[in-house]
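Complex shown without one protein chain; remaining protein chains in place.
For reference, chains read A and B in written order, and residue numbers begin at 1 within each chain.
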């Protein structure tokens, strides 16, 4: 009797765990079905090579490149800003800061990641853009620079926290060896600890990129809604995520081609983040084995 | 000697740079919150919280959005909690090292990195269309529950992992079954950590905007939801809607609503940190 009860419980717990597989399967199936329907009407070559994205206009073009470039441009700005800052924070906190400071500052940094992204969007639109306009006169009210920078602030804690964990995990004997040789803290950090923690740091950066690519509200609010193939950070662009929001806000008929475009855009986004997440998982797994 | 002085100088310079970077984000955020407080605080009064949305900025309130957020929060918790905790228990205490468990492992880590808007697309197709829930509170809650599921699982596993192995050994040695050990020893011992993770997951859910927009939650709802099948709005969507209006009055409304949203988020985070500290000191 007891055995039966235990077996039933185990199966129940297992089926809960299997829900997660169902979610992934669900995402893949849903995105694929609607995307396949989409590609019945639009050639995949046009999708990948056309330089215009105008599905909501009468002269329809379905080239993903403008949305992709908007996504990559905003993410690139965010990463270029957040990586040096986040990495410096992690080195400062793990190697320089006194313990007491470390204990108070870590939760404070984590708070940056807890702020809802719609709030960051408002910040970018109403504070950062007007501020930047004071010395970049040509800056449009919607632009990828401001959205990217604010997104950078948002992802700083992802980089600093994971990198700090990685630095912290470097055995203390290596730290002492470096100091014993007469290294300054800076030399120790960059010549010994950062290389030794490199896999953990790389993981943190990849996850941050994946996060930036999938971020929605900041870019939807502050970067604009004009799909355009450009590297100019001062003009409005549209990201994949912002496009999905734009369509969702309107009245789009289920089963129409417009409806399917958001799934085609979604599957593109999913593939990108899926690849990044998988790479980071593999590195993390290897890295864990190294220390165990 | 000169070289050494130069190295020392670089070292000190980096230290200052490190302090600057550490404070940068926090200071910027504080400035921003400060400016929002200046803009929005005088707009917050009882009327603002209890009024229905309106086309006129000065008459509009957040009542329906706030109630929508509360509904979403409660239903999301009810859906995500049992599944998430059960899955974590399975992975941490029952699963053997085999292909299935490593597949589950990779899968959960991947789900945690899927952009939230993708969950919106999933919810739109499965809950709104196929299961015909429409753009209801229930559909929104299911969508957000799936979104926070990986967070709940990961944090619950961390909490279970922190329980010393000696407790398991002691329980088994007294003849307890696996489930008895889990339910009577491990869950109570790890409850503080589990609670922390859940609160953090919910604070994420309360700030989510994009997936709910995708499933069709509305910016303008005249009444607060009264059943799980009702249409709804939530605070972040209300804010987003006000931000996109040109009139200055709505910008002030947005600032005021942001104060309330941030207040809720920060309080949840503070509670989570409190539980984490209390729980961690238990094991030391």
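Operating definition for what follows: a residue touches a chain if its C-beta (ideal position, glycine included) is under 8 Å from a C-beta of that chain, and two chains touch if they have at least 3 such contacts.
One rule holds in what follows: contacts and distances are computed from a predicted model.
Asks: Could you check which of "TonB-linked outer membrane protein, SusC/RagA family", "Serine/threonine-protein kinase RsbT", "Phosphate ABC transporter ATP-binding protein, PhoT family" or "Iron-regulated protein A" matches the UniProt name for the chain that's left out?
Replies: So the chain that does not appear here would be "Phosphate ABC transporter ATP-binding protein, PhoT family", according to UniProt.
Asks: Identify the residue among A:13, A:196 or A:219 that touches the chain left out of the display.
Replies: Counting the whole complex, the residue in contact with the absent chain is A:196.
Asks: Consider the whole complex, including the chain that is not shown, and state which of A:39, A:101, A:179 or A:259 touches that chain.
Replies: Only one listed residue reaches the unshown chain, and that is A:179.
Asks: Given the full complex, what residues of chain B touch the hidden partner chain?
Replies: For chain B, the residues touching the absent chain are 1, 3-4, 6-8.
Asks: Determine and list the chain A residues touching the chain excluded from the picture.
Replies: 99, 171, 173-174, 176-184, 187, 191-192, 195-196
Throughout what follows, only the chains that are shown with their structure count from here on.
Asks: Would you mind writing out the residues of chain A in touch with chain B in their complex?
Replies: So the residues of chain A in touch with chain B come to 2, 5-6, 9-10, 12-14, 16-21, 23-24, 26-27, 30-31, 34, 84-86, 88-89, 91-93, 96-97, 105, 107-112, 114-119, 121-123, 125-127, 153, 156-157, 184-187, 207, 210-211, 213-217, 220-221, 241, 244-245, 248-249, 254, 262-263, 266, 269-270, 273-274, 276-278, 280-281.
Asks: Using the touch rule from the top, collect the residues of chain B that touch chain A in their complex.
Replies: The touching residues are 7-8, 10-11, 14-15, 17-19, 21-22, 24-26, 28-29, 31-32, 35-36, 82-84, 86-87, 89-91, 94-95, 103-104, 106-111, 113-122, 124-126, 129, 146, 149-150, 153, 177-179, 200, 203-204, 206-210, 213-214, 216, 219, 236, 239-240, 243-244, 251, 254-255, 258, 261-262, 265-266, 269, 273.
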